[in-house]
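Just one protein chain is left out here, and the rest sit where they should.
Each chain gets a letter, A and B, in the order it is written, and its residues are counted from 1.
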Amino acid sequence: MSASALQTREAPVHVPLNPGDLVRVRDDYPPGHIRTPVYVRGKVGRVTRSFGAFGNPELLAYRLNGPQQELYEVRFLQRDLWSDYSGGPNDSVDLDLYRHWLEKV
Amino acid sequence: MPHDHHDHEHDHAHGHAHAHAPPQPDHKVHSYYQILGVALKELLVEKGVVTADEVRAAIEKRDQITPAHGAKVVARSWVDPLYRIKLLTNANLAVAELGFPMTTTKLVAVENSEEVHNVVVCTLCSCYPRELLGLPPAWYKSRAYRARIVSEPRAVLGEFGTNLPDNVEVRVHDSTADIRYLVIPIQPPGTEGKSEEELAALVTRDSMIGVAEVKAHG
Partner (left out) sequence: MRGPHDVGGLPEGPIETETHDLSFWEKQIDGIRAVIGAKGIVTTHENRRYVEGLGDDAYETLTYYERWTAALARQMIEKNILTQDELDARVREIRARLAATGELAPELSGEHA
């Protein structure tokens, strides 16, 4: 994969998110080194905290430089991830996701 | 004998195209990758990329970090409410204060309560607070744990002997990015009179990953 292909994957400018915001994870399947697990792509969760800006692993995996990405903790309800979930109604999964994978709902 | 397990594990690699070394007198079969690992080390040392001393020092440094470090942190958080607040708000600072600096990753501590039970995984690889707890156990890196804990956490916790009421929220932390997680387990009832050292001795690695609770009697 070329550096330019990776660069164009960078979304333009993102407004910051705040705890409480509902977000949908992009339902994309780009090649390369991706730290957004398939099981949350396309799913809706709620931002629970902001960790500040970190290097983008999708670029760092190829030793490329690029803009840092804000990193957020996003909480998903188990029943929103798995239709047949049979545990407690509030059971949840928290994931740490980078801004360019999140769309505000 | 610890390497019995490894030999068993390495059986999985036998379908690979590479030929294996002939069985040795002690019946220890070395996989192609074990031999490749030794080849890598020898060549990197010969080329001056690493020195044998550096590798040895890195191994010794790893060996010195054990779950006992995390246990001291947890015990302190049980006896010192101000320390607990510091641990929950700036965990890197709090663990460094006890002599366990985490320099390469950001640490976040999450507390178990009557309402929430936290458990940690890395579904994508093996992210773990190595600088505080040492290397992760084999099961933490296993495909079965990584696959199942995010979709059937209660069944998985049950396999570790941890059965939680339905009204407790099970909260799984999938450490997918730059944050490493430490679970602060609940201090077991009946241990209020114990010293910090006695409490630390009760805290297990599994309780700091969140698959187990701390028992009052080790």
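The criterion applied here is as follows: a contact is a pair of C-beta atoms (placed from the backbone, for glycine too) under 8 Å apart; a residue touches a chain by one contact, two chains touch by 3 or more.
The model shown is predicted, which means the values in this text are computed figures rather than measured ones.
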Which residue of B:Thr89, B:Ser113 or B:Ser142 touches the chain not shown here: B:Ser142
Residue numbers in subunit B that touch the chain omitted from display: 2-3, 5-6, 9-10, 12-13, 15-16, 21-22, 24-26, 28, 30-44, 47, 49-50, 52, 54-56, 58-59, 61-63, 123-126, 135, 137-139, 141-148, 150-151, 156, 159-160, 174
Interface with the undisplayed chain - residues on subunit A: 29, 31-34, 37-39, 57, 60-63, 81-82
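Criterion: only the chains that are shown with their structure count from here on.
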Mean-CA-position distance for subunit B and subunit A (Å): 25
Residues of subunit B touching subunit A in the complex: 106, 123-124, 150-154, 166-179
Subunit B contact footprint on subunit A (complex, rising order): 35-37, 39, 51, 54, 57, 71, 73, 75, 78, 81-82, 85, 87-88, 90-98
